[in-house]
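Before I ask anything, let me first share the structure, which is written out below as structure tokens.
Only one protein chain is missing; all other protein chains are in place.
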Amino acid sequence: MIRRTIAPTLSNTPLDAPNHFVMTFHAPELAREALPGQFIAVAAGGGMQILRRPFSVYSVDPEAGWASILYSVYGPATSTMAKMKPGDELDFIGPLGGRVFEADPDPSCHHIMVGGGYGVPPLAFLCRNIRAANPNARITVISGGRTKNLLVGTDGLEEIGVTLEPCTNDGSCGYHGLVTGRLEEVLAEDQTAHQPSYVYTCGPTPMMKAVGDLSIEKGVPCQVSMEVFMPCGVGICMGCAVARHDGTYARGCTDGPVFPAREVKW
Amino acid sequence: MIRRTIAPTLSNTPLDAPNHFVMTFHAPELAREALPGQFIAVAAGGGMQILRRPFSVYSVDPEAGWASILYSVYGPATSTMAKMKPGDELDFIGPLGGRVFEADPDPSCHHIMVGGGYGVPPLAFLCRNIRAANPNARITVISGGRTKNLLVGTDGLEEIGVTLEPCTNDGSCGYHGLVTGRLEEVLAEDQTAHQPSYVYTCGPTPMMKAVGDLSIEKGVPCQVSMEVFMPCGVGICMGCAVARHDGTYARGCTDGPVFPAREVKW
Amino acid sequence: MVDLSVRIGSLTMRNPVTTGSGTFGFGSEVADLIDLNKIGAVCVKATTTHPRTGNPAPRIVETAGGMLNAIGLQNGGIENYLSEKLPYLRGFDCPIIVNVPGEDPEDFAYVVERLTEAKGADAIELNISCPNVSHGLDYATDPKATAEVVARCRRATTLPLLAKLSPNVTDIRPIAQAAEDAGADGLSLINTVIGTAIDARTRRFKLANVTGGLSGPSIKPIALLHVHRAASAVKIPIIGMGGIMSATDAIEFLLAGATAVAAGTANFINPGVALEIAAGIESYLRANDFTDVSQIIGAVR
Partner (left out) sequence: MVDLSVRIGSLTMRNPVTTGSGTFGFGSEVADLIDLNKIGAVCVKATTTHPRTGNPAPRIVETAGGMLNAIGLQNGGIENYLSEKLPYLRGFDCPIIVNVPGEDPEDFAYVVERLTEAKGADAIELNISCPNVSHGLDYATDPKATAEVVARCRRATTLPLLAKLSPNVTDIRPIAQAAEDAGADGLSLINTVIGTAIDARTRRFKLANVTGGLSGPSIKPIALLHVHRAASAVKIPIIGMGGIMSATDAIEFLLAGATAVAAGTANFINPGVALEIAAGIESYLRANDFTDVSQIIGAVR
């Protein structure tokens, strides 16, 4: 059920990556109900900006009743958020998102997450859910960033047996190059090994397009979480149009944010 | 000279009066040049409000290079100001005001200040200047408020030999009633004693009108500091119209804020 | 007791607050967030003869105190509305206002007739003022064209008929009068104010459609004046809208002469806002010793 919640924040911790924060807040219903790929619409005011801003759910603890988001500071909303202290209230609507990341049910599947920047958090959430459902599932996270300290969102994944494949433009960590370079290698290895693979991606639009195109080319199924401006997040404004190949427009918020890569006309 | 200054604040102290603060800030030129009745136009943002807000100069220390304002919290600007911490920057333009409080030069004059709420600060500034110029000047401050703890702005005046005449609506301190009640008594005493008096007033508009009317009736000269909305403060918008008896409009900011009571058409 | 109910023609609303068309979907999307049984009326997204895909993205940009939209009337068409959206909404005890754009008077009338025969609406709002489709604006910028559409639709239905007017005109009064004379039971205003936004970095328009409609707090002063002027020119009731975010805003529109109000852009920030506004109007009336909302309609001096 979608709720508007005024949640007390529990922590708002800067990460090593400059201008990146993880905010946790008390939200038992969200923690119980949110699915990977879902997001919350945050009202964080700031100047003459009136609309809410979407942030993916990063992690949840249904028992303890908290959830978190990982955000990077760009404009008025995230600047306001960055100033919040534990105890300050976070006004959000959620969980939002009509179509979420759906893990391939095949237990032998190699789940390959390809993420960049603040696109990694929902993939981390997905990793944890896949692992919880299947202790043996093979999971890899290929995450990209310009340089080492811009890689965010993968904390704690290695500990649950997720293979991390960092990629940096400057070679300061892991693979030297774009995520698609490493993805191509991983898909080739899987193919050689007759290992079924499945790609899930979230990050900057050009990256996701490249990942989607590559997956389609290699015949590997791929889900993309579209990043479009979402004025309402709940399906009432039609402002979040995602073009489909059939010439129609889907709503990024309620028909997505996750779409099969094949469906999207970039 | 009018300057735009980004001044570091030195302190922002809540008063006993609820929602009232005194803010001091480093501003050597202002401290040197400001005159009683002058004000600064503060940009303190807050939501969708764009215009600056005027605040009277309360006290200055030309040697130490600081000035202060006393403000009460109503809306977006003052709410933003109330959250400021020492070291935060105050963006202001000033000193503003083309006509200021002019103390009657007659050394035998009884200077009677009549103030209410945040109208008291510029009168306190005037008291200190009159005292500095004339150690023997007779100065009385009649200040009004609904109840005792709403009387603000008179700190330190008794110490320099100013007679304080607090008036409260509920009788919790001093004279029980309106400032005009006490003013009428004081003016009558002066008249009996053949003591020349001069009234200076700043406060809520209905109070100032009553004080002005009473002074005119009693034949005592009176200066009023008009409180009108001041969109620019520097004389360029014509938004701060003060109606004059001759049918024309003066600018509250640069033709005022202080006017002879006789000139104003309330 | 305070009487909050108002009438627009034969439509009775339990409180004077409805939603701006295109800003509340078909109600179902936000049913988790607001009790549709308590709302004055739900005004649904524009519904056309045939499905429409809408304009390319980006369709919305934020502006100072508002937003520009160029949705382009994306909707599933009247038959989809009747079969997919209406049954759900009819499960609630709330009047439904259907917003109807059209290419020409016959096109408007077709949807109006279908709605009437299918009992698909409790009132119909003729959207003769959408700035985001070609010719969308023409009707509401011309009294004659306005009259033509309204008169044609008047013949097509006995349902309460509202004409939704545009602020993008030199004088709204002759247009309001033309709609009244042609048989409208009420007016809705304002639709969005036409505008554009440019990205200095890319040197491109920010909207794929180049122009869009401005809504939100930034247009409230414009909307209030149009409502006041229209109210001075006609006797039929007005649903006032444009930047209403709070009960105080809504009260300003009632004072200006609106009989009811709609929250538009505000729903994007708070889909429960219509009920908060209704509750706020009630408190205001109570606090000021009014017994009936009609006592403040047009009461500004």
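We call the chains A, B and C, going by the order they appear; numbering starts again at 1 in every chain.
In this text, a residue touches a chain if its C-beta (ideal position, glycine included) is under 8 Å from a C-beta of that chain, and two chains touch if they have at least 3 such contacts.
The structure presented is a predicted model; accordingly, all values stated were derived computationally and were not measured.
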Residue, one of C:S21, C:T49 or C:T63, that touches the chain absent here = C:T63
Kindly state which of the options C:L33, C:V169 or C:I277 is in contact with the chain not pictured.
-> C:V169
Which is it among B:P204, B:P221, B:G239 or B:P260 that touches the chain not included here?
-> B:G239
Contact set of subunit C toward the excluded chain (per top definition) = 63-66, 68, 141, 168-171, 193-198, 200, 203-205, 211-212, 214, 216-222, 224-225, 228, 243, 248, 251-252, 255-256, 284, 296, 299-301
With the missing chain put back, which residues of subunit B would touch it? List them for me.
-> 1-4, 43, 48-52, 93, 228-229, 231-232, 234-243, 247-249, 254
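Criterion: only the chains that are shown with their structure count from here on.
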Which chain's mean C-alpha position is the greatest distance from subunit C's?
-> B
Any idea how many Å lie between the Cα centroids of subunit B and subunit C?
-> 49
At which residue positions does subunit B touch at least two other chains?
-> 48
In subunit C, what residues contact two or more other chains?
-> 64-65, 217
